[in-house]
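What follows is a set of notes on a single structure, which appears directly below.
Removed: one protein chain of the complex. Kept in place: all other protein chains.
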Amino acid sequence: MTTKPPSRLQSYLHRQLDPSAWPGAGLSTLNKCVLIIICLGIVAAVAESEPAIRDLSPVFFLYLNAAFCILFTVEYVVRLWSLGASQRYRGVTGRIRFALTLPSIVDLLVIIGLWLDLFLGLQSLYGTLLRLLRVLRILTLTRNSNWAIAIRLMRRAILSRRFELTLSVAFAAAILLLSATVLFVVEGDGQPDAFGSIPRALWWAIATLTTVGYGDVYPVSVIGKICAGVSALTSIAIVALPTGIMAASFSDVLQELRHTGPKAAKSND
Amino acid sequence: MTTKPPSRLQSYLHRQLDPSAWPGAGLSTLNKCVLIIICLGIVAAVAESEPAIRDLSPVFFLYLNAAFCILFTVEYVVRLWSLGASQRYRGVTGRIRFALTLPSIVDLLVIIGLWLDLFLGLQSLYGTLLRLLRVLRILTLTRNSNWAIAIRLMRRAILSRRFELTLSVAFAAAILLLSATVLFVVEGDGQPDAFGSIPRALWWAIATLTTVGYGDVYPVSVIGKICAGVSALTSIAIVALPTGIMAASFSDVLQELRHTGPKAAKSND
Amino acid sequence: MTTKPPSRLQSYLHRQLDPSAWPGAGLSTLNKCVLIIICLGIVAAVAESEPAIRDLSPVFFLYLNAAFCILFTVEYVVRLWSLGASQRYRGVTGRIRFALTLPSIVDLLVIIGLWLDLFLGLQSLYGTLLRLLRVLRILTLTRNSNWAIAIRLMRRAILSRRFELTLSVAFAAAILLLSATVLFVVEGDGQPDAFGSIPRALWWAIATLTTVGYGDVYPVSVIGKICAGVSALTSIAIVALPTGIMAASFSDVLQELRHTGPKAAKSND
Partner (left out) sequence: MTTKPPSRLQSYLHRQLDPSAWPGAGLSTLNKCVLIIICLGIVAAVAESEPAIRDLSPVFFLYLNAAFCILFTVEYVVRLWSLGASQRYRGVTGRIRFALTLPSIVDLLVIIGLWLDLFLGLQSLYGTLLRLLRVLRILTLTRNSNWAIAIRLMRRAILSRRFELTLSVAFAAAILLLSATVLFVVEGDGQPDAFGSIPRALWWAIATLTTVGYGDVYPVSVIGKICAGVSALTSIAIVALPTGIMAASFSDVLQELRHTGPKAAKSND
């Protein structure tokens, strides 16, 4: 059996739907539309979770979710069909191979999840998360655009200092554990609910060392306040270390970019 | 009809009132005075909004607002009149063209707004915002001064990394949405008022991930605290990313400045 | 009348007490002792302000304060006397000229303040502030040491970007005013105590935009929470801008230092 040549529509849709087949910079017009529709879907899922909004018209949200399901399914099927224009994935076996690549499996799971959500009346949250996942997948496929360069620059800045960043995370974890242990000892007897064990004191330690400071738990004894004050002061180091590393790493990558030109930045990732 | 040559007063006022006609660096003496008067006007509008201050002497604030209205109107009219000394906007049609430029329309709207505010007794807040707008307009017109160089440097540092900054905003938005969705699921049943929907949980997520942490809402269940703790820790990344990008970008622009000299920094914006 | 040559003790004390006459790096041994004594004085003043500590032995703190007063007075008198070894300030008129220099006037006022504090029973706080002032004065006189280089580096990093830093302060002030005005409008009616005027709303705005977030006031209406959320997110920019400028400026000064050597850093301030 010989493979018939791809139709014009097939070639057009393939270029439009497969980011890696798109000859221009950034995303194709159709993919931009898909991206906007997914974002609208996220907004809809967020709004639907609020009873005051959903109860205005539950039927509207039902239809909306059905529409999103149909759209995503159609997009998936059309993408599979348009693969006839691809050298690599043409034919039935090619399409099966394509459907078994990680991004396609993710897409399929998202679609199945959305259909289950629609019929079994699951929480709209899975819809939110699944759609968020699809946005990310499309964004990472962007190519040759300013966005793609920015993503690569940030990835490189983060990856090239991954050991230093991991160390500063380890340093933060050690300080967190130390603070929680000390406060457990000095405040545990006075406030057993808030500081009666190290895991409980860790809730306080995280709120303090990230400088969130809800104020639901805080030490009341003098010695507890002194220890907590010292902990709070080290929070500056916990923020300053990773920020300093990121700043230096971005600076380094930018400088490299200037010396070698943006072309090099595109290729040797 | 031949245009008569501009009078001396006209030329003087044109140079003084139009920042683009001012030959020196920075702002002219008259524009500095206008700037100070507007700032005093902002202080007056802020003070007037406080009942305890306004009630000391409502008449005083009435006269004060009237004085500001008259001052701004006179300044606007004189500026229009002094355009006779301008090559570009002289004559009646020239003045109309000038009045239809964006900054002039803003100025006119500000003046109309202040008069309406005075007679219709609107909230003093519009006065505050309108005056804030005028301060910004004057500041952006500053030229050749150290301030102008600083503004340009900051603009360039921000604009040259706009893709990276937008990406870190998108990253922050995704984390916000993810945190809100997770907390909605794990805490929604226990605290329906605070976490009963994703939009409600977003209020908690913003307070936590910007490290503001009012403490009006916070998770109480163990699993909720664990998820919130992880969210709180990612707040460091949300602050570190844009700060690192800004630092590297400023560094880059400063270095460019050194290699090409401040002259280049002034011209090739 | 001929000036008699300075005695050995005079020369020794002059070198020891006058930081500008000290030939070595950093502070002289005697000045280090003075610095430590002043720091102990600050600790004593802080401790004395706490009733639970002061009431243990009020007499002890009276004697302690008297001892500090006497020490500072003796130090001042001995410094004046040792000026006989100075070329510039020797003789009676020289000493009067020295006593009229700004640092000497500050020292004299500090001493007078401490004596008044002792006899009139003023709050110990003036003692704290006055002593803090003296610590700063001694520190700024340090020379040729690593500390002096660090101070100069920081001063230069801050001063060379003073326009950018002032602009980011102005930007922060504008955002503060804008946030307070918006919240005053949308929350003022619901919570007149917390948001009933722009000055009142500014207290909330400062707590939010510096990410302190006490949680004593926060918006409760939906529209208020949306506006507050947007404000809270801009807090990241308010922190990132000055931090980025400082980082770039330090980087710039460090690089200059490397190219020109530490000697240049010492001289051309």
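Per-chain residue numbering starts at 1, and chain names A, B and C are given in the order in which the chains are listed.
Rule of thumb we're sticking to: a contact is a pair of C-beta atoms (placed from the backbone, for glycine too) under 8 Å apart; a residue touches a chain by one contact, two chains touch by 3 or more.
The structure presented is a predicted model; accordingly, all values stated were derived computationally and were not measured.
Trainee: Based on the whole complex, identify which of B:Gly215, B:Gly229 or B:Pro242 touches the chain you can't see.
Mentor: B:Gly215
Trainee: Could I get the residues of chain B that touch the absent chain, sorted low to high?
Mentor: The list for chain B reads 211-215, 243-244, 247, 251.
Trainee: Tell me where the left-out chain touches chain A, residue by residue.
Mentor: 163-164, 166-168, 174, 177-178, 181, 184-185, 196-200, 202, 207-208, 211-215, 218, 225, 229, 232-233, 235-237, 239-241, 243-245, 247-249, 251-252, 255
Trainee: Which chain C residues would touch the chain omitted from the figure, given the whole complex?
Mentor: 42, 45-47, 49-53, 123, 125, 128-129, 132, 135-136, 146-147, 149-151, 153-154, 157, 172, 202-203, 206-207, 210-216, 238-239, 242-243, 245-251, 253-255, 258
Quick note on the criterion: only the chains that are shown with their structure count from here on.
Trainee: Suppose you list every residue number at the chain B-chain C interface; are over half of them used by both chains (same) or under half (different)?
Mentor: Different, since most residue numbers here occur in only one copy.
Trainee: Could you please state the distance in Å, as a whole number, between where the Cα atoms of chain B are centred and where those of chain C are centred?
Mentor: The answer is 32 Å.
Trainee: In whole angstrom, what separates the CA-based centres of chain A and chain C?
Mentor: Centre-to-centre distance between chain A and chain C: 45 Å.
Trainee: Multi-chain contacts only, two chains or more: what residues does chain A have there?
Mentor: Only 211-215, 243, 247, 251 qualify.
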